[in-house]
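What you see is the complex with one protein chain gone and the rest in place.
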Amino acid sequence: MCRWLAYSGQPVLLEDLIYKPAHSLVDQSLRAVEAKTPTNGDGFGIGWYGEQPAPGVYREVLPAWNDANLRSLAHQIRSGLFFAHVRASTGTASTRFNCHPFAHGRWLFMHNGQVGGYAGLRRRLESLIPDAYYEHRLGTTDSEILFYLLLAAGLEADPVGALARCLLQVREVMEAAEVRQALRFTAALTDGRDVYAVRYASDLAPPTLYWRSEGRAVCIVSEPLDSGGKSWEPLPPNQVLVVGPDLQPCFAPLFPVAQAAE
Amino acid sequence: MCRWLAYSGQPVLLEDLIYKPAHSLVDQSLRAVEAKTPTNGDGFGIGWYGEQPAPGVYREVLPAWNDANLRSLAHQIRSGLFFAHVRASTGTASTRFNCHPFAHGRWLFMHNGQVGGYAGLRRRLESLIPDAYYEHRLGTTDSEILFYLLLAAGLEADPVGALARCLLQVREVMEAAEVRQALRFTAALTDGRDVYAVRYASDLAPPTLYWRSEGRAVCIVSEPLDSGGKSWEPLPPNQVLVVGPDLQPCFAPLFPVAQAAE
Amino acid sequence: MCRWLAYSGQPVLLEDLIYKPAHSLVDQSLRAVEAKTPTNGDGFGIGWYGEQPAPGVYREVLPAWNDANLRSLAHQIRSGLFFAHVRASTGTASTRFNCHPFAHGRWLFMHNGQVGGYAGLRRRLESLIPDAYYEHRLGTTDSEILFYLLLAAGLEADPVGALARCLLQVREVMEAAEVRQALRFTAALTDGRDVYAVRYASDLAPPTLYWRSEGRAVCIVSEPLDSGGKSWEPLPPNQVLVVGPDLQPCFAPLFPVAQAAE
Partner (left out) sequence: MCRWLAYSGQPVLLEDLIYKPAHSLVDQSLRAVEAKTPTNGDGFGIGWYGEQPAPGVYREVLPAWNDANLRSLAHQIRSGLFFAHVRASTGTASTRFNCHPFAHGRWLFMHNGQVGGYAGLRRRLESLIPDAYYEHRLGTTDSEILFYLLLAAGLEADPVGALARCLLQVREVMEAAEVRQALRFTAALTDGRDVYAVRYASDLAPPTLYWRSEGRAVCIVSEPLDSGGKSWEPLPPNQVLVVGPDLQPCFAPLFPVAQAAE
C-alpha cells in the first residue's frame, strides 16, 4: 500500500504540499497512519504539468524523506496540476520503473491498492495490453499494467467508462483464476486538464481517499495532510471524483448500473 | 554490446581476474577495444558458486569502475567457478534486474549480443516463456528472455541442444516478423559444475570470444585480459566450448547438422 | 539512532541472523521497538571476516529490507565474525560512506548514538584526527570521526583504554563548546579476533544493548532478535563487553576510576 496526493488549482510550489503540511506526503512516507503499513519507503515519484503538454516525471528508489534532489525540485517547481506518490511495495521490486506516477503521452496515473494474486496473474493481465502500449512497459508492477489497460479501455474518450471497464476486466481475470484475494484500487488519473480520482475495492476495504476544496484549489489525498482549516471529506467507495479547470468537484458513480462489488 | 568473463578452475579471488590483469574486466568497462563501443558503463554483475548449490549474485547500476562494494567483494570472495559482466545497454534501461548474470536455481547465464528488432518482438518472445519461468522475469532485456527460453528448451537435460533449439526458435520469430537485423549471441551458461560458452550470429559478425587454459584453470572472455603468458584462443563461430570439472576444454558444434547461419 | 548486531562464534550464514529470526535486523529496519524511531531505512552495511585479515564490507543507501544484493550475499557468506547495521540518520546525508560499519585495516566499527551538537562541533572533532587517518575519511558522520579518534587514541594497543580516552576527549570538546545535548555511544569494535561492545551516555539514556551466549556463539544486538531460547541480557551502562576467540564474555568497566558520567 502507498500514499499519494493529487493537486489541481492555482499554481503552487510542490513543496507546499509535499513538505510543508504537518502530515505532509514526505511525513507520511515515514509514518502513515491510515495505511496498512506505516512506512512507505520503497521509492517515490512526482509528475507535474508545466509548459509541455506531456508531464515531467521524477522517480527514485530512495525513500522520499532522504532525497536531496526531491527537496530542491519541490522548492523550484510551481505547477497548477501535479501528482506525488510514496511507495510501499506489495511484492514487486524497488526500481524507478516500478515507482508511480506512470506517464504516457499527456496522461499521468498513480495508484494505491493491489490486484490480489498478482504474481500468478501477471502474464494473463499483460496479455491484455495492446502491442502499441506494451512496448512502453518498463517495470513489473500491477499498477503499470492497470494504466495500460485503462488506456486500452478508452481512457482518452471516456475516462469514467474506461475505469469501470478496466476494473471489470481485471475482476474477470481474477475470477477465472479463482483468486480469492481482493482487487483494491484507489487511484488518480489526469490528462493535464481534468483529474479523475476513484476509490474502489472488490471487498469491503477500499483504501482511504480524501479530498478538500479550498480557495482556488482541490487537493486529493490518501490521508489528510493536516487537521486544520476546512475539513477533509472522504470519498465514498465506488465513486469517481472529477475536477476540471473550473475546480468544481463533480462526482460520478464508478459503475452506472448495479455492477458494483457487493 | 557488453564484456564478460567466465572462470572455472582452482579457486581464486575474484579480483585476480576482475581487477588485477592489465586489461581486466573493470578496465574493459572503461575502454574495451574489441567491442562496438568502448564504454561498458551501464551496470555490471558478478555471479559465483560457494557453498550453496545456487550461485550468489551481486548486480549494480553504477559503472563497475566506480563501485567500492565490488572492489571489497572481489577481494574477499574466492571461487572455483564464477561469471562477471559489464554492460553496455542496447536500448533497455539501466536497472539491476537488467544486469547480467541472470540466475535461476543452480544456473547462471550472461550474454553479449542482441536480438535484432527486439523492441517490436519483445512480447512475442515473452509469450514463449512458460508460466513457471515467467513469474521470475524481473527485467525487460532480451537477454533475460533468452535465458528463460533456454531453460524451457531443456537446458538442464541437454545444454548444447537447448542452445541450438532456442536460437532457432528466436530466429523463427525474427523471420516471421521480417526483421532484417541480426541475432547475435555470445554467451556463457553454467549449472555450477560445467560451463558452456557459445559464439553465434545469424550474420557474419558474431561478437568475439576467447579462451585460455593455463595450469588448473580455464578462462573465457569477450576480449583478452592481457597479452602475456599462454596466448588466448578465439572460439570459432557456431561452436560451443564446454569445460567440466576436469578442466579439459571440449568443443561441440552448435548445430550438429547444416542448420548454421549462412 | 540505528540498530546493529555483532556475531562471534562458530561460522554461520549471515542470513541466519540478518533475515531469519522473527525480529531479525532486517525486520528491525522496518519496525524497531526499542529505538527512538521505528524506521531504520537510511542505508545499511555488513562487514565480515573471511580469509583476508581485513574485513569485507558491503554498504548501500537503500533500505535493508529492499536490497536483493544483501539477500544474496547473506545467503552465501558464512563467517565466524561479522557486524551488520541498519541506519536511521540523525541529520547527515544518506551516502554509502555514511553507512556503518566503517573499516580501517583489520578493524571494523559500528555505532548507535550521537554526538550532541555535532553540526557545530564537526570541524573541531575532525581537527583531532591525525593526518594519517584523515585521508581515509570519506563521509561526514560523527560516527566515522569517532572511529578515527579511537584509532588515534590507541585502539590497537589498548582497546578499552582507547574507548575511555576517546569519549572523554569528545566530552571535553562538547563541554568547551557548552553543548547541552548528550553524548550517546553504543558501539562495537573488532580487529577480527576480539569483539568489544560498549554502552555509554553522558546522560541517563544510553541506547540499549543486549547480548546472548548460546552454544559456541555470542551475539550482541541493539534489541533482541527473538523472544525464544536463552534470554538476552542487557549490558549495563559504562560497561565494555569483550568476546575473544574462546567465546567467554568478559566485562570491563569503561572508566576504571570514577570518571563515569554522573
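A, B and C are the chain letters, set down in written order, and residue numbers restart from 1 in every chain.
Just so we're on the same page, contacts are C-beta pairs under 8 Å (C-beta built on N, C-alpha and C of every residue); 3 or more make two chains touch, one makes a residue touch a chain.
Since the structure is predicted, the reported quantities are computational estimates derived from the model, not experimental observations.
Enquirer: Which displayed chains make contact with the chain that has been left out?
Expert: The chain that is not shown is in contact with A, B, C.
Enquirer: Among A:75, A:123 or A:136, exactly one should touch the missing chain; which is it?
Expert: Residue touching the chain left out of view: A:75.
Enquirer: Among C:22, C:119 or C:205, which residue is in touch with the absent chain?
Expert: C:119
Enquirer: For the chain that's not shown, point to the residue among B:9, B:45, B:63 or B:117 touching it.
Expert: With B:9, B:45, B:63 or B:117 as choices, the missing chain is touched by B:63.
Enquirer: Out of B:30, B:128, B:160 or B:252, which touches the unshown chain?
Expert: B:30
Enquirer: Which parts of subunit A face the unshown chain closely enough to count as touching?
Expert: On the subunit A side, contact with the omitted chain comes from 48, 50-52, 54, 56-60, 68-69, 72-73, 75-78, 96.
Enquirer: On subunit B, where is the contact patch with the chain that was removed from view?
Expert: 30-31, 38-39, 41-42, 61-63, 66, 68, 89, 93-94
Enquirer: What does the interface between subunit C and the hidden chain look like in terms of residue numbers?
Expert: 93, 95-97, 119-120, 122-123, 126-127, 131, 134-135, 137-138, 140
The working rule: only the chains that are shown with their structure count from here on.
Enquirer: Counting only Cα atoms for the centres, state how far subunit A is from subunit B in Å.
Expert: It comes to 39 Å between the two C-alpha centres.
Enquirer: On subunit B, where are the residues touching two or more other chains?
Expert: 96
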